[in-house]
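Missing here is one protein chain; the remaining ones are kept as they sit in the complex.
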Amino acid sequence: MNGINPSAPAAAAEIAAELSGRSLWQDAWRRLLANRAAVAGMIILSAIALASVIGPFLLPWSYDAIDWEHIEALPPEFATGHYLGTDSLGRDLLARTLFGGRISLMVGLLATTAALLIGVTVGAVAGFVGGRTDQLLMRFVDLMYSVPLTFFVIILMVVFGRNFALMFLAIGAVEWLTMARIVRGQTLTLRNKEFIEAARASGGSTANIIVRHILPNVLGVVMIYVTLTIPQVILLESFLSFLGLGIQEPMTSWGMLINDGAAELEINPRTLIIPAAFMTTTLFCLNFLGDGLRDALDPKDR
Amino acid sequence: MTSPLLQVRDLKVHFQVRAGGIFFGTYLPLKAVDGLSFDLSAGETLGIVGESGCGKSTLGRAILQLLPATSGTVAWLGKDLTALDRAELKAHRRHMQIVFQDPLASLDPRMTAGDIIAEPLRNFETGLSSAAIKAKVREMMEQVGLLPSMVNRYPHEFSGGQCQRIGIARAMILKPKLVVCDEPVSALDVSIRAQVINLLMDFQRALNISMLFISHDLSVVRHISRRVMVLYLGRVMELADRDAIYGKPRHPYTQALILAVPIPDPDKERAKPRVLVAGDLPSPLDPPSGCVFRTRCPRATEICARAVPVLESAGVGHEVACHHWRD
Partner (left out) sequence: MSASVLDLRNLSVRFTTPDGDVAAVSELSLSVGKGECLGIVGESGSGKSQTFLAAMGLLAHNGHAVGEAIFGGVNLVAADESTLNGLRGDKLAMIFQDPMTSLTPHMKVGHQLTEVLVRHRNLKSTAARDRAIAMLRRVQIPEPERRFEMYPHELSGGLRQRVMIAMALLCGPELIIADEPTTALDVTIQAQILDLIRRAKEELGTAVILITHDLGVVAGMADRVAVMYAGRIVELGDVHQIFNAPQHPYTKGLLACTPRLDDATASALVTIPGQPPNLQRLPKGCAYHPRCQNVMDRCRAEKPPLMSAGGGGLKACFLENFGRFQAGAVVP
């Protein structure tokens, strides 16, 4: 070929630079680790999750055991084993908060994952394929939007009976709708970009283009939405539980604990503050992590 | 001349465009490409010129089946591409590539240069090991004048000219037989433009590529093409060998176009007769009757409004669509 000089001044270090391929994911991971807020968020989040999972096994009191000697709300005391005190029924607050975290995080994670998988798939396919498929999928989404959540849950219960798992299903079934709309919108703008056309000209199939070009480009926005969805799901769960459609006493969740605590705010603020602190910390961490993920997935951000 | 690789016959691409009110809008056909026919033989470069909106890009995309044709045929080695199903089309895609105008927009911002260049290989040479792919990408990068150490960079870390080299590397890595270049140098600076033009011409000669070179820059087209097709509102005005188009243009539009191009030579430029084409391009939704150029043509007569001029032969391989080309 002709001898066009490679234009950038070739720093020696650059030539020595590693020539093996790097993927977006490796780069993203590297960039994520460089983001202090996101790393702190990840660490605290893992700590909370770990505590919620194994904590209840290590505590002297179980979440549903009533300490008959301390039936009224007890302040934190080491001797009794109630490290953060008890609630008005004499149940250990720390045990309940950790157990509640287990439920809340599980609901948040499972329902959001379901929403993520369904929403992204439907949104990307509808947006990219367009035409009939798009019409069909999006009309279905509109239809689902118009069904009130409680009504939907009640119908599910009538059909399947009372079941803990139904709640995940119900919440997941609602949350993916917004995700699908967001992803579809993003995909529509991406679809007309020249690099997508270039991918088609290079022989990429539809599935191939969605996976290799559309998804990596919508992921940043999706990540932000995911971190917004998790808290939403956690609150939704407490709402359902409050209506008696979710989990039942003596099982608990952060949402329920906060609900109960709010009722006793004046007599016994601890019962509100402790679960609320856990939940707020979690939400903050999620936000930092979400921002970090979005930035990490954008190569333009260094 | 060898037998044509590509035969385009009466190709039409019409878009349905909404017109009128918010509620009772109707759809009007926008005839972006309206009945084009031409041949392209192996190793030949056909320049396609015309003003903005005359359907150049639409034509290029329709030939590569990136846009559906409304009617007409695009025959590749005798086989009509418009009639193929997806799998058959994919098999043909490896021989046909495109280079885009906007160097940055045509590269996926979340992919590294190496991945972008390797993409056609991954689609078509599924048997290749990743080491072999890497080697080929490396070789390609050297050929287009990029340092192989840049494989891991993302598009935004390159200059416009370098991005266009990546785009060219991607297009050439499968050694295609047909390449559509849609204004590949329009976004580049003068000094970079010359480098990229030379690069494209080198590939074209080395691989004996048939090339459709789309541009609104008549000087660049003169430099790179063997034949030139002049479009106006989706129709062919004139099609001829390069020297005939530039030396003896027959169509009033071609003549006006050539006269309007500024020449970087003050003596020649100032000595040029100053004939201006009057007016603006008509709306493609409502093209003039008869000859589409008649609203701006200095030679238009009554017949031009009545009858659509057909392509007539004005010499060997020279076709003109004008009622008055002989005058």
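We call the chains A and B, going by the order they appear; numbering starts again at 1 in every chain.
The rule we apply is simple: a contact is a pair of C-beta atoms (placed from the backbone, for glycine too) under 8 Å apart; a residue touches a chain by one contact, two chains touch by 3 or more.
In this text, all values refer to a predicted model and were calculated from it rather than measured experimentally.
A.B. asks: Pick from B:Ala91, B:Ala206, B:Val261 or B:Leu285: which residue touches the chain that isn't shown?
C.D. replies: The missing chain is touched by B:Val261.
A.B. asks: Would you indicate which residue among B:Arg9, B:Arg122 or B:Arg222 is in contact with the undisplayed chain?
C.D. replies: Missing-chain contact among the listed residues: B:Arg222.
A.B. asks: In the whole complex, not just what's shown, which of B:Leu77, B:Ala135, B:Ala206 or B:Leu276 touches the removed chain?
C.D. replies: The one listed residue touching the chain not shown is B:Leu276.
A.B. asks: Which listed residue, B:Val99, B:Ile192, B:Leu231 or B:Val320, touches the chain dropped from view?
C.D. replies: Considering the complete complex, B:Ile192 is the one touching the chain left out.
A.B. asks: Contacts of chain B with the missing chain: which residues?
C.D. replies: Residue positions of chain B that touch the missing chain: 51-52, 159, 161-162, 189-195, 197-198, 201-202, 216-220, 222-224, 243, 246-247, 256-270, 272, 274, 276-277, 279-281, 296.
FYI, only the chains that are shown with their structure count from here on.
A.B. asks: Could you put a whole-Å number on the gap between the CA centroids of chain A and chain B?
C.D. replies: The answer is 48 Å.
A.B. asks: Can you list the chain B residues touching chain A in their complex?
C.D. replies: 61, 64, 66, 86, 90, 93-94, 96-98, 100-102, 105-112, 114-115, 119-120, 123-124, 130, 134, 138, 143-152, 154, 156, 159, 161-162, 167, 170, 195, 198-199, 202-203, 206
A.B. asks: Touching chain B in the complex: which residues of chain A?
C.D. replies: For this pair, the touching residues of chain A are 1-2, 4-8, 10, 14-24, 193-195, 197-205, 208, 212-213, 216-217, 297-300.
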